[in-house]
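Selected chains only, in their assembly positions.
Order as written gives the chain letters A and B; numbering starts at 1 within each chain.
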Amino acid sequence: MRQRMIGVIGAGQAGCAACETARQVGRLIAASGAVLICGGLGGIMEAACRGAREAGGHTLGILPGADAEQANPWVSLAIPTNLGHARNMIIAHAAEALIAVAGEFGTLSEMAIGLKLGKPVIALGSWPGLPDVVYVDTPEEAVAAVMAELK
Amino acid sequence: MRQRMIGVIGAGQAGCAACETARQVGRLIAASGAVLICGGLGGIMEAACRGAREAGGHTLGILPGADAEQANPWVSLAIPTNLGHARNMIIAHAAEALIAVAGEFGTLSEMAIGLKLGKPVIALGSWPGLPDVVYVDTPEEAVAAVMAELK
């Protein structure tokens, strides 16, 4: 049986509060039985992967470079693509839904592609005011929103 | 000598006013001596290419599909990539500056990647309120802003 994949997107450098949020999002994704897919680097990506692994889940890191060593230590399956920012497109296609935590221009780009593809996009302290995005305040609400959208 | 390339981004379906704007942007890009690079399809892309060709310029269409026939008739060099939306990344990397005309989620994604890459991004009736974007009201102001940024 194929496993459900939920994406977490956010910047490679992030402050403590955003990382703690991402870690809790990761835990809840794993607890739901889904695989967490992300860009595999640091910051929000690393925190989310850490949370997922702590909850016994699997994490897939779609890396921009050519070397699996680039992955953060909580990635269980590292996919070096050597495609640079174009690897964001793969995450948007592969995830059934995207949760954006904080984030900068790269995250905005990823949210926009997710929306273009018709995927549910949930934002937690991320880019405001985008049409079709579900804005929430807690990790619990974010994962609940994903599950409601995918039902 | 390598030729300067300016990108025009916008939706594949667009109304008359936005298309007339894009056509004038295309004319002015060609008149500046730059090559126009875009996604090569219809709507804003076609109108901009048409303007550039009418002004004697060259147009490069970076197509999402595998077939050059997908290009609008005003594309002088069609590059079928078969990379889908990931072809947007190529435009953002190859253009020295991006002018967004109107546009939907795909355009937002392209603007965000341009900003992430540190390229000048000029908006004409496109997504409002983005940091670092230069907002203008006319094609003339848009191309003047590009030239000022690239000086």
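FYI, a residue touches a chain if its C-beta (ideal position, glycine included) is under 8 Å from a C-beta of that chain, and two chains touch if they have at least 3 such contacts.
The model shown is predicted, which means the values in this text are computed figures rather than measured ones.
Asker: In total, how many copies belong to the whole complex of which 2 are placed?
Answerer: All together, the file's complex is an assembly of 4 copies.
Just so we're on the same page, only the chains that are shown with their structure count from here on.
Asker: On a C-alpha centroid basis, what's the spacing between chain A and chain B, in Å?
Answerer: 30
Asker: In the complex formed with chain B, which residues of chain A make contact?
Answerer: Result: residues 83-86, 89, 92, 104-106, 108-110, 112-113, 115-117, 129-130 of chain A touch chain B.
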